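Just one protein chain is left out here, and the rest sit where they should.
After this line comes chain A, so read on.
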Amino acid sequence: MAKSLAELKAIREKKLNEINLRHGKNGYRVVVGMATCGIAAGARPVMVKLMEEVQAKNLVDVTVAQTGCIGMCKLEPIVEVYDSNDEKVTYVHMTPEKVTKVIEEHLVKGNVVTEYTMTVVDGKVIDTTVKA
């Protein structure tokens, strides 16, 4: 086996300080809809891209996880970004390319990428057409 657990342990020890930071509560929590609808629509490459970008940009206070069906299957893959106040932004019809932009604009600079979101009024989706 080319890869050994010892090697992994060495990588970890170098980065231990970062891990403690990630468990702080100041950062973003990103969740991907990972039910049958999300998976069939392409949630896996979106999830993997999020992981790659978080690593590449060294975003130590961002966690990426999964959620179930959000109830808008035709808008999958859906990515929800929660800030430290638990305010949520919902991105729809996501792709790995869109992930790169959301990471750069939203998670790094704090600017919501409005063109990838949907229009919601009083909790109801009023415009499900994709803006971009």
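Quick note on the criterion: a contact is a pair of C-beta atoms (placed from the backbone, for glycine too) under 8 Å apart; a residue touches a chain by one contact, two chains touch by 3 or more; residues count from 1.
As a convention for this text, contacts and distances are computed from a predicted model.
Per its UniProt record, the hidden chain corresponds to "histidine kinase" from the list "histidine kinase", "Ion-translocating oxidoreductase complex subunit C", "ATP/GTP-binding protein" or "ABC transporter permease".
Listed here are the chain A residues that touch the chain not shown: 1-3, 5, 7-9, 11-12, 15, 19, 22, 34-37, 39-40, 43-45, 47-48, 51-52, 54-55, 63-66, 68-71, 73.
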